[in-house]
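All protein chains but one are shown at their positions in the complex.
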Amino acid sequence: MNSIGTLFRITLFGSSHGTCIGCVIDGIPPGTIIDEVAMAEDLALRKPITGIGTPRKEDDMVQILSGVVGGRSSGSPLTIVIRNKNTDSSAYEKFRDVPRPGHADFTALLKYGTDVDIRGGGQFSGRMTAPLVAAGTIAKEILKGIGIRTGAYSLAIGRISDEEERVLDDILQIRSLNPTRAADAMLGTCMEEEILTAAQEGDSVGGIIKCVCENLPIGIGEPFFDTLEGEISKMIFSIPGVKGIEFGSGFAAALMRGSVHNDTFALHGDKIVTLTNNAGGVLGGISNGMPLEMRVCIKPTASIGKIQHSVSMCDMKQVELQIGGRHDPCIVPRAVPVVEATVAITLVDLCMRGGFIDGKG
Amino acid sequence: MNSIGTLFRITLFGSSHGTCIGCVIDGIPPGTIIDEVAMAEDLALRKPITGIGTPRKEDDMVQILSGVVGGRSSGSPLTIVIRNKNTDSSAYEKFRDVPRPGHADFTALLKYGTDVDIRGGGQFSGRMTAPLVAAGTIAKEILKGIGIRTGAYSLAIGRISDEEERVLDDILQIRSLNPTRAADAMLGTCMEEEILTAAQEGDSVGGIIKCVCENLPIGIGEPFFDTLEGEISKMIFSIPGVKGIEFGSGFAAALMRGSVHNDTFALHGDKIVTLTNNAGGVLGGISNGMPLEMRVCIKPTASIGKIQHSVSMCDMKQVELQIGGRHDPCIVPRAVPVVEATVAITLVDLCMRGGFIDGKG
Amino acid sequence: MNSIGTLFRITLFGSSHGTCIGCVIDGIPPGTIIDEVAMAEDLALRKPITGIGTPRKEDDMVQILSGVVGGRSSGSPLTIVIRNKNTDSSAYEKFRDVPRPGHADFTALLKYGTDVDIRGGGQFSGRMTAPLVAAGTIAKEILKGIGIRTGAYSLAIGRISDEEERVLDDILQIRSLNPTRAADAMLGTCMEEEILTAAQEGDSVGGIIKCVCENLPIGIGEPFFDTLEGEISKMIFSIPGVKGIEFGSGFAAALMRGSVHNDTFALHGDKIVTLTNNAGGVLGGISNGMPLEMRVCIKPTASIGKIQHSVSMCDMKQVELQIGGRHDPCIVPRAVPVVEATVAITLVDLCMRGGFIDGKG
Partner (left out) sequence: MNSIGTLFRITLFGSSHGTCIGCVIDGIPPGTIIDEVAMAEDLALRKPITGIGTPRKEDDMVQILSGVVGGRSSGSPLTIVIRNKNTDSSAYEKFRDVPRPGHADFTALLKYGTDVDIRGGGQFSGRMTAPLVAAGTIAKEILKGIGIRTGAYSLAIGRISDEEERVLDDILQIRSLNPTRAADAMLGTCMEEEILTAAQEGDSVGGIIKCVCENLPIGIGEPFFDTLEGEISKMIFSIPGVKGIEFGSGFAAALMRGSVHNDTFALHGDKIVTLTNNAGGVLGGISNGMPLEMRVCIKPTASIGKIQHSVSMCDMKQVELQIGGRHDPCIVPRAVPVVEATVAITLVDLCMRGGFIDGKG
């Protein structure tokens, strides 16, 4: 279904080549500042970049249909609409017969039948994440009210990987200056090179996004089932192309000893902290006051220029398939603001459920 | 909160050292065979094993309080209770002051206050997973009705890692014969060795569990938000100690090219299959008919024999802490049936939501 | 919150004097015909009528932003928007200080604070029901697929009450021909008179709406808590002005003996029916195959011309208040299609949950 959240709830609608995409955001505390400039800035981070991105140009102008009076939320649901302008669906008709490898054409058609809209990926398109980014701007504004800050960046693209610890201020500043959304300018250049190389070969690359959230109060998360990690993971797997998520030590924990992995409690002034953060900021599904840290793996773009093999579902024959047009040879940079937005959205909901944010403004 | 699921819903209750643990299972199709022998077998896989497990012995006898008449579900909620017998809470009182590194003592106390029950880990204990295993037996029985089979096993424990592809029949047979729940007897011995070495040093090890589900119909999963991966992930992160989850290629996708990662569609008889399974059986959040494959990372047990450092919350001083008694030096083997159970539970819910299983029997 | 439904879900947005009102409808089976003409006809039943209605004229043109391709639902959420055109909010500013008796101004301001939008009643306005009527048209189209028909009409307005049993065909035909939505032309004239008399005195009248649904399969409703009556009631109390709901015999049951109230089971051909329908079509929270019958009480319009007394919240003084402009002296006729729509929406959700309607088209 297309709604998520308990007290702060997003309902997503639209499709890649339909009239528009958008979402309804329910549960915004009345009086929250709705900053359309900040929204546009976040959306700009999601736009394709000349050289390494698709030439489909969408201005992604946000139109707010409801929920705002005088620049502030009224407490009733806020509706965001982004018109689709640059749509050319002619190429997609053939994918109803010959599904593209790595895409949802096949499963969508078999699940929903022939009335499903798969033009441009339909409701499975990465384009659906634009309204999430806009909703994320609002979520970040709400989080700011209790001091929480979030930042995501490209940790790895193809073979280029960032091995340094990054500070949130640096992340936010540097990522916006380089097209790959790296937290280091030099690495960003290497990542760009990695993408271009693949693109020139008609191929694509994947990568890893890291997201850091600072200044969380202790106590966010509603176990047993509605854990901080669980709620975030469910949301993150909605983003097209995600193959895995890990918190703190993550998969590296498999090779660690308990004596190394356990984060020692210590005093920092009058605050209890941990000396390491293998927990990634979560113990027992509940935030422990340390930075929340996670890594999200994104697969290489499924749409590539190379000739591929598939099946004609009408004829039940194996056929060759070449996907025309140009696509993003790497969606990692564009997914960076999406990861950040979805994490922020989930945090707002859990903060409201835990009583850290008052939904009534 | 302690309920999960839309049409097939589990509500968990109890605590590690309380009277009992248990769950209510709502949405079982009437007439489903409730096989208490199969339940006991699944629970046996979760029991600690002499040599590599905690000496706390619980018989884990399941008592069914409601929902069954004549060995079959009546359609009303089924309630499972497992009495706690071997509880000694004396050791836990001090953790109210000095939280154990890597445990939920700290976050639980700060979130819920001093009335929270942290004896034996309270509601954050791995013991809470026993009722989930029992619920999983019922879920697997329901899945069997439409031909779906699931199997989890230890893919890696410490430095020992299983590099082979395993067939479901082998997994199910071999894992039950070796105490580490490996899918290969020889590897199992090595894993056992790895655990014992750590244990002798007062330490613990982590690992990775793989879960495979075969014969899923195409179409399971309710995107945009209620994806197959998302729903499973949320559930999996409820299991104490989980640090990450990945599907199909997972984090390895970051290093792959699209031309390699894309699974080519091909014909296998009159069926459309993919030649590889980097998708892990999911496209666009919907099952594609190939085996559903995921890997779950489990951290090394937080309770270790070695002296650790923590903080006395009353005195606000740094103190040494030694956790008495013996604990599982590795929980991976015991988490294997839990991963399998939780995946099965999630699949039943999504199959009902997708119309693949009729909730009315 | 502004969403309702489990598998068929409505999310409502907008406000009376904002840019627009609308809703997102999730769970429409792909391929459902979206009949904009039928939608316009249903919305026409909700429009104010010259003589007995407010002169605020809204054309209520429905714009569909998403979810439809070629006149049929695509399976992704359908978004409806209705622009507000005839808004004059100048009169409403003073109600922020002096709340109108019988209106939500007072509770809205105290709950949501000064940022809440109360212009024209804001989100508490009867205008919010227009998108529900449009959603109801789709719900009725879906119900038609399994033969269910619904019809509401004005049973009583002020002192004029309809004592006859009405047949669904008559209800649907006659109510659209008379402005009070009565199921009998003569009674309709009397009801109109009743409304005009009150209006001339600067006053308003209430009434009762009856809704009948025919051809329900046996088995709709998910007790213990999600009963057929309970789900409908929750939905019905969203409609502004509703004070009560009763099914079948309703409050009259208090005065009946069991021997009279019990509906005798009997054979009608090869079908089991009941000879009376005091149950109103529901037994144990589940439809029994007889017509579903309910009555909904609507209070007299709160906005009246007469001088009233209220309190200035700034000055904390008692003051006189006269509500300018003209309002509907009776909202019962306009609420008739709303009751019908909301019942239909609830039925679709419960039919999907019970497996009577396949959400996948």
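Per-chain numbering from 1; labels A, B and C assigned in written order.
We adopt the following convention: a residue touches a chain if its C-beta (ideal position, glycine included) is under 8 Å from a C-beta of that chain, and two chains touch if they have at least 3 such contacts.
Quick caveat: nothing in here was measured; it's all calculated off a predicted structure.
Engineer: Tell me which of A:K47, A:K243 or A:R353 is the one touching the absent chain.
Structural biologist: A:R353
Engineer: Among C:L7, C:A139, C:A198 or C:I357, which residue is in contact with the omitted chain in the full complex?
Structural biologist: For the chain that is not drawn, the touching residue is C:A198.
Engineer: May I ask which residue of C:V24, C:V62 or C:A108 touches the chain that does not appear here?
Structural biologist: Selected residue, touching the omitted chain: C:A108.
Engineer: On chain A, what residues meet the omitted chain?
Structural biologist: Spelled out for chain A, the touching residues are 6-7, 219, 353-355, 358-360.
Engineer: Spell out the interface residues on chain C facing the chain that's missing from view.
Structural biologist: These residues of chain C touch the chain that is not shown: 1-4, 12, 99, 101-104, 106-108, 110-111, 123-124, 128, 156, 158-159, 198, 202-208, 218-219, 221-227, 229-231, 233-238, 240, 242-251, 253-267, 270, 272, 274, 278-280, 283-288, 297-304, 306, 308-311, 313, 316-318, 354.
Engineer: Tell me which stretches of chain B touch the chain missing from the display.
Structural biologist: 1-3, 7, 9, 11-15, 18-22, 24, 26-27, 30-31, 65-67, 69, 72-79, 81, 111-117, 122-123, 360-361
FYI, only the chains that are shown with their structure count from here on.
Engineer: Copies chain B, chain C: same or different interface, half of numbers shared as the threshold?
Structural biologist: Counting shared over all numbers used gives more than one half: same.
Engineer: Centre to centre, by mean C-alpha position, how many angstrom separate chain A and chain B?
Structural biologist: 27
Engineer: Indicate the whole-number Å distance between the mean C-alpha point of chain A and the mean C-alpha point of chain C.
Structural biologist: The mean C-alpha positions of chain A and chain C differ by 39 Å.
Engineer: Where in chain B do residues touch two or more of the other chains?
Structural biologist: 219, 354
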